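Since the structure comes first, as structure tokens, the remarks are kept for the end.
Every protein chain except one is present and positioned as in the full complex.
Chains: A and B, in written order; residue numbering restarts at 1 for each.
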Amino acid sequence: MTSENQAFRLAGRGVVDRSKTFSFTFDGIPYEGFAGDTLASALLANGVHLVGRSFKYHRPRGILTSGSEDPSALVELRTGARREPNTKATVTELYDGLEATSQNRFPSLRFDFLAVNSLLSPVFSAGFYYKTFMWPASFWEKLYEPMIRRAAGLGRAAMEEDPDSYDKANAFCDVLVVGSGAAGLMAAISAARSGARVILADESFAFGGRLLAENRTIDGINSAAWVKAAIGELSSLSNVRLLPRTTIFGAYDGGTYGAVERVADHLVKPAPGQPRQRLWRIVAKRTIVAQGATERPIVFGNNDRPGVMLASAARSYINRYGVAPGRTAVVFSSNDDGAATINDLANAGISVAALVDARPALPDAITARAEALGARIFAGGVVSDAIGGSRVKGACIIDASGATHTLSCDLIIVSGGFNPNMQMTTHLGGRPQWRDDLAAFVPGAMPKGMTAAGAANGSFSLASCLAEGARAGSAAAADVGFDAKPIAIPASDEESNGISAFWHVDRAKHKAFVDLQNDVTAADVALAQREGFSAVEHLKRYTTLGMATDQGRTSSVNGLAILAQLTGKTIPATGITTARPPYSPVSLGALAGEHRGKHFKPTRLTPSHNWAKEQGAVFVEAGLWLRALYFPKPFETDAQTTVIREVNGVRNGVGVCDVSTLGKVEVHGPDAGKFLDRLYINMMSTLAVGRARYGAMLREDGIMMDDGTAARFAEDRYFVTTTTVNAIKVVQHMELCKQWHWPDLDVQIVPSTDQWAQYAVAGPRARDLIARIVDKPFDVSNAAFPYMAVAELTALGGIKARLYRLSFSGELAYEIAVPARHGELLMRTLMEKGQDLGVIPYGTEALGVMRIEKGHVGGPELNGTTTAADVGLGKMASKKKDYIGRVLAERPGLTNPDRPRLAGFRPVDRAARLRSGAHFVGRNTEPVAANALGHMTSVAYSPSLGHWVGLGFLSGAETRMGEIIRAYDPVRGEDTLVEVVSPTFYDSEGARLRV
Amino acid sequence: MRISCPHCGERALDEFSYLGDASVTRPDPAAADAADAFYTYAYERRNIAGPTQELWYHQAGCHAWLVVTRDTRTHEISDVKAAQDVALERVNSTTGAA
Partner (left out) sequence: MPSDRYSIFSVLTEALRGQTGWKPAWRKATPKPNYDVVIVGGGGHGLAAAYYLAKRYGLSNVAVIEKGWIGSGNVGRNTTIVRSNYMLPGNIPFYETSMKLWEGLEQDLNYNAMVSQRGVLNLYHSDGQRDAYVRRGNAMRMHGVDAELLDRDAVQRMYPWLNYDNARFPIKGGLLQRRGGTVRHDAVAWGYARGADQHGVDIIENTEVTGFRITNGRIEGVETSRGFVGARKVGLACAGNSSRVASMAGLNLPLESHVLQAFVTEGIKPFIDGVVTFGAGHFYISQSDKGGLVFGGDLDGYNSYAQRGNLPVVEDVIEGGMALMPRIGRVRLLRSWGGIMDMSMDGSPIIDHTPISGLYLNGGWCYGGFKATPAAGLCFAHLIARNEPHAVARAYRLDRFRTGHMVDEKGMGNQPNLH
């Protein structure tokens, strides 16, 4: 069955494993191929050339190349959640059970409805969109654009979450070799033999590059066999890491390279625990770009028909895969390498109908060989047009005299010369250089540590690839300190590399494509030039030439050569578009790695998180932290009920709240007080040992940065807290002040947020509970340990602890801290010992309600645009000293008395609800921007007062006390009358704190 | 980009965070022209295309502030010093002169 199935498989050729037959389907039809095939080679083995439809005209498209540069042979691979749109058949490793589907066609590949676009092509020229779809104006969104969007895109993304996992890894090496053809292998061997750490990466699943695709002899053996020996040596060396199936996709600063390894793309699905792909970040001291060269097509009529194939690709299919890409070929070239393909065709039993070469004279050897094969020779001739629709049926040839000949064939082999794959050499800003002798751009000045070798460097002959690779490898190793000796260069058979630049057959009768995927024709290039889009980037953007999934690897240089002909400039004077990473497209999954779903960012948990979870706490994200929001009881049906219970529990008894997420910083040293004076707007050096003080700090621009408390445990030892969100920022700021602004201050900063578990114990019965926690004989009485006192002590029977008499809730309250590992024990003990006191845990929601009742500012008020005076802390600012932000805080814009200032708000209708984000306007004014007075920042239902309360910023707050204004909230459809009041709603004298 | 931290060795870019120009220093808040000087210090930038001295912070490392000499056209780093050493030199030279 296999032999009938694979009717185009050649006996005895290629490096595929004929002992392993794989079944696969394309558009539902079953086929067979071998291990070592690509999807493209397996399709060709079965005589399938038509694989897709083009983007704009929906023209039938085949297999042009055998590599990652293919613009045409794109399919949807796999199905369901694993569907991969726009997958290049030319690099897809065949596996048993592979399913592929053609894309961008309806209803089928053979009969595509939108092929009608081709008939409309006189209208659909380049830049067509910009000139039309404007009448009438309202039709764009309603009609034209939906129509365009329906036709847009090629393949379809999966509908479901990607079920596979991705991995990231780092690697370091002395020499990174990109590409494993003749130059890459020699470079890797010569560097590796010196002992340098070498990474050799190749995008294919088989090492060897063109050596597998050509029928060449090295050191007396077939090139594929030579590759096997070379890889054998490299894999035996412990200082070498071989990365097959790995594309180095980008060069970044400092010798960093991005690479993606397709770990399991050759399997139906990854094995359990195996990632689909792995992102490598490779740091290389030296890099050798040996990525070979890409053959370029010649632009002629109908040059997009299935059956038109690059010469190098035809040789790949014959020599590497053992597949005949056709039965009868016409070869159309402009260079020796392309013309010599007649040898490979003949060896494969493919009849050569004609050799057409744009050059007026051909090397004798080629002419002789062509004659021997019975091929007609058209020196100085061109193929003007391919004949055929979904498959080439013949070629229209114009000979040197201008006479036309029509020959039958099913394959047109094309070679317009080679473009070195030097994209990586330009990622960091390098500009390519034009070489007339090669009619190609080659790498120009390269980034530090990078060299190019072999065809990537414009050295196309096998002998020069081998020699240049060896030289580059030992030079790179020597450069980084290894004793690299020159290695023997293997002998290779001879070849000729003559080329005459030839780009475009201007006598074509049919559409001649420059960019096959985006359907950009030579006529489009001419139109762009006519309309003034003659800068290469304008040409690209106006016509979309080179913007397809191949990034213009087969089209860019042809496009600018045609442009250069039109403008009369040289190609280098015309310029070149910039290659950007990635070298070839990289799946987003690989770039994201494991950072998705719940693992998008790390989750920080407090020491007593498990305890809170056991209690059924509902958690909320606070930065990276998870904090208990509230602790619902089974009978409580809504959050509000729970929060009211928690607030009442604290205000009437005692509650415990986990405040471990607060930023905590030790500030030590003889100058600690002086240092903090310069950081905070208020004095900290005058703070007595054993006392704490609330403090605020500004940014240098005079805006509030953060607030918190500073406690002084010794003359030279402070402990300060920050808000949860600013913990990291404040430490960074302190370090800047210490290291950069005032390096002469003798002070040390030790961030210790994670070192301490800290709990607020609040409520009228807090003292009773704390007394049961701290070790005797510590006296917690109001006289011995008054409001704002702090102490270092032991608790729970000898555990180091810190006790602070601080209150955020407005009640008699303490904060007690123990080393993090004791946090859960402390929480459990507080609950246990407070049982008879009615102790409850409370979450951040109740904490927030109580802080709003007390008028304390929080995150919504410290929004990065408010001054100390705005938030009611103006009086705290010391006039006796300098501190960060003092000078710029005095700018008129920041001291303007009309600035919105903190105020309290309560609904006139006490049953009404308040909302954050509402804007204030006068009671009898239009709710428009010109009348805006400020906005509501924080609201809460106050169980203590029995109605909603709010904080916000209001222009002229001081003079509006008692005024009734509107809290206008159009996005929620609300408009509420509120009374302006003091921001302190609860115990404004602070009597409850000091008992 | 990779930065050689004087304390930790060469590390990847994502360990560091950036602040800005290290060629300016906090003015004397007691000077008569403090308002102007602070405005210039806080807001005006030379924003050079070429080698510049910049403050970087080894956030995911030793918490050292660094003065990094880097070319803004090529991202090439030619020098890294601990900011505290640079600052001490500055302070000592000022006090020495006084």
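Definition applied: contacts are C-beta pairs under 8 Å (C-beta built on N, C-alpha and C of every residue); 3 or more make two chains touch, one makes a residue touch a chain.
Please read these numbers as outputs of a predicted model, since none were measured by experiment.
Shown chains touched by the hidden chain across the complete assembly: A, B. Only one of the listed residues, A:Ala7, A:Val116 or A:Ile148, touches the absent chain: A:Ile148. Taking the complete complex into account, A:Ile703 is the one of A:Ala456, A:Ala472, A:Ile703 or A:Ala903 that touches the chain left out. When you scan A:Asp357, A:Asp671, A:Glu735 or A:Asp969 for touch with the missing chain, the hit is A:Asp969.
Checked against the full complex, the candidates A:Pro581, A:Gly695 or A:Gly810 give a single residue touching the omitted chain, namely A:Pro581.
Contact with the undisplayed chain is limited, among A:Glu84, A:Asp410 or A:Glu853, to A:Glu84. Where chain A meets the omitted chain, the residues involved are 55, 81-86, 122-123, 125, 128-135, 137, 140-141, 145, 148-150, 152-162, 164, 166, 168, 250, 252-253, 256, 258, 279, 281, 427-429, 523, 527, 530-533, 535, 537-538, 541-542, 544, 548-549, 551, 580-582, 585-589, 591-593, 595-601, 603, 620-621, 699-703, 859-860, 863-865, 888, 891-895, 915-919, 927-929, 932, 935, 937, 968-972.
If you put the missing chain back, the residues of chain B touching it would be 1, 12-14, 17-20, 39-40, 42-49, 52, 54, 70, 72-75.
Note that only the chains that are shown with their structure count from here on.
With each centre defined as the average position of its C-alpha atoms, the distance from chain A to chain B rounds to 29 Å. In the complex of the two chains, the chain A residues touching chain B come out as 252-256, 281, 283, 428-429, 448, 700-701, 728, 731-732, 735-736, 738-741, 743-744, 751, 882, 886-888, 890-891. By the touch criterion given at the top, residues 1-2, 12-13, 17, 19, 25-26, 29-30, 34-35, 38-39, 42, 55, 57, 59, 63-65, 74-77, 82-84, 87-88, 91 of chain B touch chain A in their complex.
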